[in-house]
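One protein chain is absent from this view; the other protein chains keep their places.
On to subunit A.
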Amino acid sequence: QDLAKKNTANRQVVEARRRALQEWLAWRESMVEMLKDEGAEIELNGGHLQTEYDGEVEEIE
């Protein structure tokens, strides 16, 4: 019975984390959409100015 209790508790922790991660990622996505609508180039480039010599653009978060 103790084991069953522990498993339930663990499952709840994992469920809460799963929810937290989903909420966070959904909010982040909405922010990226907002920045695209606003044409925020520097912000969408991870805060880095795009300069001519930048061969490739690294995507950060």
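The rule is short, and it goes like this: contacts are C-beta pairs under 8 Å (C-beta built on N, C-alpha and C of every residue); 3 or more make two chains touch, one makes a residue touch a chain; residues count from 1.
Criterion: contacts and distances are computed from a predicted model.
Within the choices "NEDD8-activating enzyme E1 catalytic subunit", "HORMA domain-containing protein", "Eukaryotic translation initiation factor 3 subunit I" or "KLLA0E24773p", the name that UniProt assigns to the complex's undisplayed chain is "Eukaryotic translation initiation factor 3 subunit I". In the full complex, subunit A contacts the hidden chain through residues 14, 17-18, 20-21, 24-25, 27, 31-32, 34-35, 38, 40, 42-44, 46-49, 51, 58, 60-61.
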